[in-house]
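Mind having a look at this structure? Questions to follow.
Heads up, this is only part of the complex; the chains shown haven't been moved.
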């Protein structure tokens, strides 16, 4: 059985804070440090203890909140926020989170990072029962499930509803009297608790948000947990006991900020270790090591140190890439106009270069990098990838291209090397990846507590709607494409 | 004698291209790679062989040229462009270059990088003779000088006028039938000639612009040269023979892009060498070396390699700093909210850290860096600066703060160390700076062909209007402050 899926999943960042009059400002700065997790939209909802207020918009945080009043009008002592990555098709304001719902018995706001594997069937069922959806986001499903349970109190209904959804999810929920965080039973997505100097609790997708606002790390949210923060402090509960840690390894490889600490591991250190182990696993005869800015610099410096080769700046990334930049025409591209990356001729000319990248998706960038370096005079270009070949899609919250587009799903490593015209090409193996990350609190768990399904196709959960043919029969090809065999 | 000057000087980027129908697009991409030289304004003037057209605006290039039509309406086979750094006081559209002048005998456009040392007295004299200035820029003076010489042809008048102005300047000038580049007699500012695949000439402040557009480097413009590019190709002439190379050493230390090659020296390589020599000159007992992103990363890796210490990512710079970002309030700042730089706790905690920075101006950033690192758990913080102490202002085109604000002009190195709470502090000495850059084509020239006046106060030219008391007597305190003694 194999899968192909395209462009639906989301990688986002969530944030929450409780108990300080600067709630909206702290959320803004917290989201700023999570901006790398989503640049398509941003929003904040605050609670003043009576009602909830929302401000959201498309684009970068700084574009959405363009003047001070936007923040200052968001009054209250509690807030949640969201930065959104969205594929073009569903990039409408209606999909920008946090979602805010006004009910006669109290407002509720939700923000979500992840992807549900039974969203399509749940939505279909709810709609048949009269539910009306405003967004195309999975997130809205949860609130419908909760509101269906008319006779339960909110937390009871929430727990029951969390057991109805499957996949990867990290939710932060705001009500007038509490802030709630919940993580899926596999802990696919990172979510941490921190504390400000005054003792106020904060929640964030990554710990870099705590450093940004001067908060101290308290603990990671664990799989299956439901954490409530209110005037009585923090209360840790579970909505399920059937859990198994399976945190996304791509967070360590590519997504997370190098200064974040996830389940006890500093991302930069993990990446440097990936570089070191890669150097041992696939050494290279070269004059220098260079990294692809910015995500591969940690791995590259590890590779350089382990190899004893000099670490050089052989590629420059423009600091001024803007959304509105006018793109070069095809003709200009052929004339050699580059927008993002330039090779440094004075560094690589006449040299044998080992270039370290974090991963290969479609392979087009890799091909360009080799071309750039050779054009700038590099004698040899050896490509070293600090993660295993990406061969399978993710269904738990990160947007990996369809399988048909994944280079490693279609070619052998040697064929890939030839296509990209590199002098050699190696990938870090799964064993070394797990060893490099080396989660301290997950000894004994399969794959050291990591999800590596995009590398080996072994998904740690059933796939529900993504099982062969199901989504197709729902005729939802507009948004999701599944090809079974 | 001592000087104080504030905020007037400019550091900008210029670009020119001749002979291709994609002139405006190539200028746009060329300017994109020069964006680090000025973010306050940008403009392009094109020539279609009959008349000149202008588009310019305040802000980043991508903000100024916000849609394709802006570029496509700039028709013609030749263009010059400019990115501008401007101090707040004179940041009006009228000061955004290139300047375009329409005359009944032909349009002229000018773009300029540098600062004239006799601008004030020339302007006063011209105004007394009836001249009317529209901008507060030095650049406008040149065109008035040219137009005064009614009986000479343009190039003759230009040569004579270039002999009337003093200071640092790199001009590109566009007329309907030619593109002209001119450099001051000391070559204070960088300016290079390149060539596109089709043989068309380009001119740029830095060679990184050539890489961006697929052009090959041809030669650096030499001090005192006047280079004309027209349908007959490139013609090299001199407006003066009294020249002496004195290229700005701060271009190598801080301003230029690491991939640019200036007078034969790749900037990254020079910086790495500065780091290496600094490690030899001022070694440190530490567990790791970290650089201040992004300008000090080359020097830091050189320092690490020479020291045999691991090179780590101990500081993270946000990639999403926007002009419009809402700043933290004083209260939030005190709570620890940071906007630009974060220390990586998982890297530095419990460690002895050597931090390499390129230079110290006011010293406030250095102080914050030490504080950030110690707060994140660093046991010791050793500050290493890969250039000599900045003690004097520049009058040739870069904006260094008034002398009273330069930390090194007011304190000993030891006192600086105490102020910033570092465990040790060292600066690269001038001798090692010159050795690290090691200009190949300037053997025998004073200071190896470099200007190091901001370090030793020995200016390679007379200072004209900046001589003690003169500017003051002109009562131009609004824009320039000079205190003589």
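The first chain written gets the first letter, and so on, giving A and B; residue counts start at 1 in each chain.
Basically, a residue touches a chain if its C-beta (ideal position, glycine included) is under 8 Å from a C-beta of that chain, and two chains touch if they have at least 3 such contacts.
Note that the coordinates shown come from a computational prediction; the quantities given were computed from them, not determined experimentally.
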Number of identical chains in the entire complex, 2 depicted: 4
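Note that in this section only the chains that are shown with their structure count from here on.
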Using the average of all C-alpha atoms in each chain as its centre, how far is it in Å between subunit A and subunit B? 38
Residues on subunit B engaged by subunit A in the complex (per definition of touch): 22, 25-26, 28-29, 32-33, 35-36, 60-63, 65-68, 71, 196-197, 208, 211-215, 257-259, 261, 265-269, 272, 294, 297-298, 301, 304-305, 310-313, 316, 318-320, 322, 324-326, 328-329, 331-332, 335-339, 342-347, 376
